[in-house]
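Before we start, here is the structure in question, set down as structure tokens.
A single protein chain has been removed from this complex, and every other one stays in its place.
Moving on to chain A:
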């Protein structure tokens, strides 16, 4: 057996082992409950939903055109939504356009929540039956979608938006969007 062959026999398992190590090590820090949206690169699905304050006012998918914005899915039954609400208020104060979608909730409770905690949403949709939620693939509130000026979904974040998530993940993507 030549020296080269011998070296190869030792090196190949070592390389395989190292690759497996990297793969498994990465697995330690990935969160399997965070799923990538199936709608990345696709327009916001068609919908007609009532405004949360005025039941007679209807919104459709055309509200997502014109400028980059966030779509925040929230509900009063969701504790994490409560946690992120202050941060959303802060973003709204900085001039970020946020559309809120109240998901499978009670209108009265939702309005009380917005009155008491502040309303960061330029437009508030009321998705009582979770129809738009289902079309968006919402599987856990809160979820925040980045939508570009053409109404195309560019990113979805599952979980609360906080300083770290905004500055490290969402803001760079938001700035990139047109």
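Observations, loosely collected:
Keep in mind that, in the parts below, a contact is a pair of C-beta atoms (placed from the backbone, for glycine too) under 8 Å apart; a residue touches a chain by one contact, two chains touch by 3 or more; residues count from 1.
The rule is simple: contacts and distances are computed from a predicted model.
Hidden chain, UniProt protein name from the list "Sugar ABC transporter permease", "Peroxidase-related enzyme", "Xanthine dehydrogenase family protein subunit M" or "Cytochrome c-type biogenesis protein": "Cytochrome c-type biogenesis protein". Across the entire complex, the residue among A:43, A:118, A:137 or A:159 in touch with the chain not shown is A:137. The omitted chain makes contact with just one of the residues A:39, A:61 or A:117: A:39.
Although one chain is not drawn, its touching partners on chain A can still be listed: residues 32-33, 35-39, 104, 130, 134-137, 139-140.
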